[in-house]
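Below is a structure I'd like to ask you about.
Every protein chain except one is present and positioned as in the full complex.
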Amino acid sequence: MHTQEIRIRVRYAETDAMGIVHHAAYLVWMETGRVEWCRGLGIDYRAMEQEDHLMMLVVEARCRYLSAARFDDEAIVRTWAEEAGSRMLRFRYEIRDAMSGRMLVEAETKHICVGRDMKPVRFPEKYRLAFRAS
Amino acid sequence: MHTQEIRIRVRYAETDAMGIVHHAAYLVWMETGRVEWCRGLGIDYRAMEQEDHLMMLVVEARCRYLSAARFDDEAIVRTWAEEAGSRMLRFRYEIRDAMSGRMLVEAETKHICVGRDMKPVRFPEKYRLAFRAS
Amino acid sequence: MHTQEIRIRVRYAETDAMGIVHHAAYLVWMETGRVEWCRGLGIDYRAMEQEDHLMMLVVEARCRYLSAARFDDEAIVRTWAEEAGSRMLRFRYEIRDAMSGRMLVEAETKHICVGRDMKPVRFPEKYRLAFRAS
Partner (left out) sequence: MHTQEIRIRVRYAETDAMGIVHHAAYLVWMETGRVEWCRGLGIDYRAMEQEDHLMMLVVEARCRYLSAARFDDEAIVRTWAEEAGSRMLRFRYEIRDAMSGRMLVEAETKHICVGRDMKPVRFPEKYRLAFRAS
């Protein structure tokens, strides 16, 4: 199972008036986690969009917020694919505080492969092979 | 059951390179839905934070993305509380395209009441009564 | 001179750990101000992009932050065009607190008309006439 870890330093703009990272910001980090997970498998997500005109549309997201990150904290986003079908991918994420190892967020997203018209299509074989090998 | 509807006009900054609203933006709309749901019950969420030093921390979020909104579309966010405990609230949301009525997102968030130290506390009675009457 | 006023209620996600609206959020409000300024002139900015394949690219922005807005405040964004050329528009903005009238931000943005290839082009005559009449 291919897992990818990335480090994110909390930006000031990602905090809110509670003094913690706004809960929507983690979805953005997870998106970055997916892009790097792809890169780790030799898949350039940008090329998938621009050359193959395919997108991994988010159809579901589920987050459990366990502990709050704060400005300037470093977080580690661990990303892996839990399920890889011919037309869908399901990712899991664990976001931890880099210093303490404390779990911040556990999450899951489900994606379908769509063309420019937003209609579902099968992932081309090169991607399916890479995803399955993950 | 108190339900609150708000209208949101999609901002350009909320779109992404797919030409659709970024999936994290809906969480921000839902937050606005909660604030207006509170206001509809006579609860000023800002006062809850600033005078009672209580916050409704998000501990879970779950979204199903059914259809994509685009720049300048108007969406209707319908918000209601599905469960109101002495220390927690569970909200449900339906986000529809205002013009067509097409469902865009179905979602749910769970919140706990915390003090400034992020420790869980019971909602004061005035809030519990209002939530239950909802 | 056509000026357009819109009302914005501060979203929680727009605040930061200082407890005030993050300075980048005002640019998003100003963008909304421009879209509504266009609509007030009978110009549908979305159609300009989707049918005429033209965009009003931001080439300069200048903001003076005079006072801070906070969560749930209502702001009024006043937008007008200070200069309208055949290929450019310069907008001015005044953002005030709706309750007190206190000035929050004074700003200016400059835009050029570009096609899909990001190359500058002249605004089509229908837009130039509307802008000049503003």
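Quick notes
The letters A, B and C name the chains in turn, as written, and every chain counts its residues from 1.
In the analysis below, a residue touches a chain if its C-beta (ideal position, glycine included) is under 8 Å from a C-beta of that chain, and two chains touch if they have at least 3 such contacts.
Just so it is clear, the structure is predicted and the values come from calculations on it, not from any experiment.
Listed for subunit B, the residues touching the missing chain in the whole complex are 12-13, 15-17, 19-20, 22, 24, 70-71. Of the residues in subunit C, those that touch the hidden partner chain are 17-18, 20, 23-25, 27-28, 49, 55, 57-66, 68, 118.
The missing chain lies against subunit A, touching residues 9, 11-13, 27-28, 31-32, 35, 44-46, 49, 71-72.
Here is the rule we use: only the chains that are shown with their structure count from here on.
Looking at which positions face the partner, subunit B and subunit C present mostly the same ones, since more than half of the interface numbers are shared.
Set against the Cα centre of subunit A, the chain with the most distant centre is C. Mean C-alpha positions place subunit A and subunit C at a centre distance of 32 Å. Work out the mean CA point of subunit B and of subunit C, and you get 27 Å between them. The set of subunit C residues that touch two or more partner chains comprises 12-13, 71.
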